[in-house]
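Some notes on the structure that comes next.
All protein chains of the complex are present and in place, except for one that has been dropped.
What follows is subunit A.
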Amino acid sequence: MRCPGCAATAPDGARFCPSCGSRLEKRGVSGARKQVAVVFCDLTESTALSERLDPESLRTIMLGYYAAMRDCLESHGGVVEKFIGDAVMGVFGLPTAHEDDALRAARAALAMRGALDRLNDELAGRVDVRLNVRMGIEAGEVATADDASAGQALVTGEVVNVAARLQTQAPPGGILIGEGAHALTGRLLTTAPLGAVSVRGKAEQVRAWRLLGVREDDPAINRRFDAPFVNRDRALTELDTVFAAVVELHTCKRLTLVGEAGLGKTRLVRFWAESATRRGALFGTGRCAPYGEGGGLRALADALRGALGEQQGPATDVLRCLFANGTLGAAPDETVWAVATCLEAAGAPVVLAIDDLHWASPELLDLLATLEDRLSAVPVLLVCTARPDGAPAPPSLELRPLLADDCRRLSSTLLDTTAHQADVLEQVVRRCEGNPFYLEQLVALIGDGMDPEQVPPALRALLSARVDALRPGERHVLACASVIGREFGRAELEALCDGDVGEPLARLTGKQLVEPSGARHRFASTLIQQVVYAETAKSTRADLHERLAAHLDAAGDQPGTVGTHLALAYRLRCELARPDAETVPLRDTAADRLAKGGEQALRHGDLSRAVHLLEDAHALTGDGNPLVVERLGEARVAVGDAAGGVPLLRRALELGDERMACHARLYLSYLDGGLPGVRALEAAEVFEAAGDDLGLARAMVRIGQQAQADGRFAQARTALERGLGHAILADAEMERAMALGALAVSLWLGPEPASVGVSRCEELLRAHGRGRRTVQAVVGCPLAVLHALNGDFGRAEAALTRAEAILSELGHAYATAFIPMFSATVAHLAGRAADAELLLRRARDAATALADAQLRVTAVRDLARVLYEQGQGAQAYALAREGMADPDGAQPMMRAEFMSLTARVLGELPLAEEAWTLAATTDSPLMQARVLADRAHVRAVHGDAVGAREDLAAAGALRAGKER
């Protein structure tokens, strides 16, 4: 497809041009992915049947068989997807998901077997055949139409094949269930494990179980009722209070506990009821079912039977129908009278618990209301539990999510034996949103060694049932929001939904699926967002990501964010089809935006984001984009991953892009040592020609640093000030900070008196430091030393502490080396040589870990000096030798000092002279003073007291000039 705006090729199905962002065509959202359960049922020996029966008889029998199977599937909430020959395929979860689709499928399969038995009994008198079936059940994700309705949806997915294949492996009359369905039904089924079985068309074996039966519908089976009970005191007290009133006033009251599925409503009632029965109450429970056999009043009948047992008498006769099948069977008034009579006859307070009132039939709701009104003089407490959607009449008690600490305690007991690594449980606690059922499921997930960032299947079933219950418009809004993220703004959402979202958003908020978050909205939990996202067709997600990218781009959002969405769209498209000529431009645009975003983050010193974005870009284009390769190399080195970064920088030298090669060479030259100045001059020409301000800023900073290494501090300043100018033009925060940091170092080591240095540094901070924390830190460090030179150690320490706090907050890897280095200099000036030694050792180790040769040799130089002053001449000598041998120690500022110290330790006059000759070429009074002091020492050793005195005087004058 070609874009009408810019004629660029747009990927098939794109709604916006990836090059210019103009709209290509308007299409509705279509297709969905759902978690469903599939039942496959096939007749055995059907060929023999057709041989033995007249076609007419066979047809009659087959029609009866199909009808019976269809009935069973539909009465459990399934749909018949198709009949294939003698096989029937039923699907649970379409068009609407239920939280118990896998369980429904298992129940339906058992019912189908029962129905077939009945059919065979009927046939037995007429023909001489028995029908027999095998069945297979599996649950998992399928693709389907967005508005899938019975018989129209084409359901595709591996789960369909697995269910069909399991069926072929089943013995006649047997039902096999696969791993997905088994995981969802858990302890609710009785099964016999078959281990791994091979199925045709699948490379890996699948685990299978033989379905034997369904256990009684007891909520305690599938939930961890063995876990400790945490923090429900308020609800328990409320139940106590109402119960006390019921007993005292001999009246009937109803209390409804309202809370999301999984919050522990049922368990709370059971737990409280234990204490009530100890106080003499009779207790019975019943559960409303979402579908199934039995009349609408069955829950009440079960509760009455549980509390009162089997009774005899006229009242019981009236209730016979109620107890037998859960239907009224008598006039409502008579039923109420009979219930009242039975309850009165009990002679004790009665607690009737009705679970899942949100599934109650209208008759049950009516009857409960009537009982509450009309029962007098009988102490009865009706405790109902319900979910918030459509929760019936008050008085109700809302059950709140658990607090994080409660979740921690709960999770620690749910896992039997655990390692004491703090972050493992934290992830679960964060994701469970205070819901104990979610917590159990997530804990089970990590217990199985799975990634706790996944959505456990049982949770997906629960949440997708919640989402499916929404209106299509609301679902669509939610799908669009899920593409934006956990948090989303209204403008973005409206851009994706093509219209006003105020109303659906308000309804979704009312249903607690989303919640306001400042001016924006957010999903009530990441789990909901993940489920909605997972259930949106990948092609739709890809479209939405692209549209969102176009919207964000137009709104001037960061290129990194735009690129992230484009990359997601590209990856989704690749998952659907092999990349082709149409998806390639999408990939390139995504990589381009990611690279821009990464560069921007790098320039602004947001290193971890830079690495993240550039990694994404690199994953898309590999070495095809030299800029990405080079910048990723830089970013990795900057976060301390030299091993990962340096190879990329080396590769950038060979990709044929001269400008990027210059960047890489410049960066490497610093790491490798060598002569950055020369390379920087060459690079500067390339950058000048390309108008690359960032490159020029870097080259100038390097040239300045080279001048510093040579001890030409006045010249360094000129280059650094130029570099600063280019850094400002390039909006490059890192380079700006580097230029400023280097300028401050020049002020410390160069010819200006310390007091001038202090005021210049403060000027720099005023001009550039506001809102720039890195600048404050890198100027703050040399400033600290300048304060110390002025004798103001209080301000020196304060400046260092602040710089350290900033850098560690920013996650700057180099802070581990240069903070101790500057701290050591200050400690040394303050006469705390032992502290300085410790700090320098730390600095040296950190520089080694960072593979930064320059920093390391600097630390070695200062450490040698500090050791010597503490009387450890041998060690100092060894380090000075090490420094002399180090190619990074060859530059004048280094070499002069190493030589000078060696001369002093050995008492070698020619070496001391040589050191001074080198030092004299520099304009660093502090270094010169040290070298002169060393020579004075050597001269004194050789008996030249006059020369020694002269040197000391000269050194003193230099120091005084700096420190005055």
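The rule is short, and it goes like this: a residue touches a chain if its C-beta (ideal position, glycine included) is under 8 Å from a C-beta of that chain, and two chains touch if they have at least 3 such contacts; residues count from 1.
Just so we're on the same page, contacts and distances are computed from a predicted model.
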I notice the complex is incomplete. Of the names "NADH-quinone oxidoreductase subunit H", "Amino acid ABC transporter ATP-binding protein", "Peptidase S8/S53 domain-containing protein" or "Putative tricarboxylic transport membrane protein", which is the UniProt protein name for the chain that's not shown? "Peptidase S8/S53 domain-containing protein"
Touch as defined at the start, partner being the missing chain; which of A:R408, A:R430 or A:R522 qualifies? A:R408
Listed residues A:R200, A:H420 or A:R578, member touching the removed chain: A:H420
Footprint of the hidden chain on subunit A, which residues? 228-229, 408-409, 412-413, 415-425, 445-450
